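Note that one protein chain of the assembly has been removed; the remaining protein chains are unaltered in position.
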Amino acid sequence: MKPRFLRFWMAQVALAPAWLIVIFAYIGTILWTIQISFTSSKVFPVSNYVGFSQYTRLFGSERWIISVQNLAIFGILFIVGCLILGFLLAVFLDQRIRAESVFRTIFLYPYALSFIVTGLVWQWTLNPTLGIQQTVRNWGWESFTFDWLSRGDRAIYVIALAGMWQASGLVMAILLAGLRGVDGELWKAAKVDGIPTWRVYLHIVIPILTPMFVTATVLLATAVVKVYDLVVALTNGGPGISTEVPAKFVIEYLFQRQNLGLATAASTVMMITVLCVLAPWLYVQYFRQPRSAH
Amino acid sequence: MATVSIRDLEIEFGNLKVLRNLDLEIEQGEFIVLLGPSGCGKSTLLNAVAGLLDVSAGQIWIGGKNVTWEEPKNRGIGMVFQSYALYPRMTVTGNLSFGLKMAKVPKDEIDKRVARAAKILQIEPLLDRRPAELSGGQRQRVAIGRALVRDVDVFLFDEPLSNLDAKLRTELRVELKRLHQGLGSTMIYVTHDQIEALTLADRVAVMNGGVIQQLASPKEIYRRPVNRFVAGFVGSPSMNFIDGRLSVEGGVASFELANGKRIDLAGYEFEKPPEHGRPATLGIRPEQVDLEQRDPSSRPIPVNLTLLEPMGADSLVWGDVGGTTFSVRIDGDAHVQTPSATDAFFQPAYASIFDLASGQRL
Partner (left out) sequence: MASLTANAPVEPSGPRPKRIGPGRYGVYAFLIISALFFLIPLYVMIVTSLKPMDEIRMGNLFALPGSPSFDAWIKAWSQACTGLNCNGIHVGMLNSIKILIPSVILSIAVGSVTGYALSFWRPKGANILFAILLLGAFIPYQVFLYPLVRILSMVSLYNSIPGVVFVHTIFGLPLMTLLFRNFYAGIPIDLFKAARVDGGGFWAIFLRLMLPLSTPIIVVAAILQITGIWNDFLFGLIFAGRENFPMTVQLNNVVNSSFGEKEYNVNMAATILTALVPLFVYFVSGRWFVRGIASGAVKG
């Protein structure tokens, strides 16, 4: 057998691509981005350090503030909506119903689609002149109005709806797997104890599913921060700037408005927010030793 | 206190008949063990008594009441599960009281019952813990406690000890027996472990293929198994089976080995008069064979001994009789030469003889 250091040497060689990616493409680029955010760079990066003034400008920018507000509205509606709808779908699917796999396939297929496709489909379906609104009016309900896509104060809700349409199936799949994993004897015990079904879900099943809910929430939250294509396809930030989101803000200032300093400041803020939310979850999920093995 | 009566019960899953024409009368205060290999229908029977699955035909009576269509909670039963099935995010107190709260039992009554159950099971210091913080034995006590607080007359146990290690299993077995003596409730207990069955039961129902093969006291099951299945399933190591045929000459029955050698069966109680020439199986338990003749009624049987397996207090000697595996349990201090050819001795009164074709006791 080879000497010990040699065996591990080979493992290190195998990990070299991963290390290179992590060091240069992840850490290196992040540090570079942060560095630029402290300069007055416009079209090209310059070394003129201006402290936190890009960050001050950022939070003075109406466009950014609207973006952050939109992200909050979208995020809460999208996450809560997906969790509730996904949970209900999973529970109802778990009632020994007929054609379960057909329903499951229908609920999950949007998740296989591109956000661009989702955005365009909903843009067309809710098209104020030829979409659902006009269709219902043609049916005889003349005053029916559903023009949220063209209303600055409502369009963000449409984006949340489209997001839910796409991602509820994900929650359903995760929770359904969790429900199937619940010990069948627990249900029997609850039946012998005479506990009504809804109470079993409330007091016994939901607590058991907590880790799945957390996982689903983390996945959804990541999607929220990254949300870009959906907005581009559905509203392109409009009407006006009413549905701008941070990810889009950054791309635009990087590649169209050519304000590197501001864009990198915004992306740094995004990253820090994500890290604050994620760190505890990652720690619990992957690095903490379980308290007691079952 | 309550009797349990199962009448002509049938259960099918799809086209598969899991239980067939099953009748079982359980007296009040009796400890019945349903024993059998996995898939024999013992758990199905227990679940049917609990009302956790629908019967296909027949009736179930508990405490003189027909409960065939009754919900589990209204049957006056408590149940303990193999996986304990404790509600994971509740404390021990929560687990014990949850069902009572649902049944709208007054608060002080709940407290009283929980305290009593905790005292009986000696889990008082654990009341504020969650299941994840308990050991296997403690979890099983809580599971028993959950049945106990329901103040029921019939307890159902579904392999409650099989997830525990050997030492704990022995401890809890004794405790269960004590609990039964203290409460005097009717208990139905499912297991595939024959030691549990023989130690705990007033009567054992040995099941196979959805049918109760034998329902009798542990002693009877061990001594006079009604068929080859029961004989082979109960006892460890398994009973020795030697094929041959019966021979009756001048009113004296003997067992003829394949090589023509005859063994006198004087002392064996036949169920019905033996027929000459009937193909049969002679069954002898390893612990009822000896390598010396200690009793005048003992009969010799020629064996080849090949291997000695010391087990502490006693030893197993393995060999064969005319090619069929044969084992003998002897004193741990005894000396045996292996390999060797010798005579083993057994008393026909303690042996069993089965019909070769049907496996029924003769």
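Labels A and B are assigned to the chains in the order they are written; within every chain, residues are numbered from 1.
Here, a contact is a pair of C-beta atoms (placed from the backbone, for glycine too) under 8 Å apart; a residue touches a chain by one contact, two chains touch by 3 or more.
In this text the structure is predicted, and so the values were computed from the model without any measurement.
Visitor: Identify the residue among B:Asp54, B:Glu309 or B:Asp331 that touches the chain left out of the display.
Guide: Only one of B:Asp54, B:Glu309 or B:Asp331 touches the chain omitted from view, namely B:Asp54.
Visitor: For a quick check of understanding: of B:Glu27, B:Glu70 or B:Asp355, which residue touches the chain that isn't displayed?
Guide: From the options B:Glu27, B:Glu70 or B:Asp355, the contact with the absent chain belongs to B:Glu70.
Visitor: Against the chain that's been left off, what residues of subunit A make contact? List them.
Guide: Against the missing chain, subunit A presents residues 1-2, 7-8, 10-12, 14-15, 17-19, 21-22, 24-30, 32-33, 36, 45, 85, 88-89, 92-93, 95, 97, 101, 103-118, 120-125, 127, 129-132, 134-135, 137-138, 165, 169-170, 173-174, 177, 211-212, 215-216, 218-219, 222, 225-226, 228-229, 232-233, 236, 246-247, 250-251, 254-255, 260, 263-264, 266-268, 270-271, 274-275, 278, 282, 285-287.
Visitor: Write the list of subunit B residues that the hidden chain touches.
Guide: 54-59, 66-70
Simple rule for what comes next: only the chains that are shown with their structure count from here on.
Visitor: Could you pull out which subunit B residues touch subunit A in their complex?
Guide: Within the complex, subunit B contacts subunit A at residues 47, 50-52, 71-74, 77-79, 81-85, 87-90, 98-99, 102-103, 132-133, 146, 150, 158.
Visitor: Enumerate the contact residues on subunit A facing subunit B in the complex.
Guide: Those residues of subunit A that touch subunit B are 183, 185-186, 188-196, 199, 203-204, 207-208, 210, 291-292, 294.
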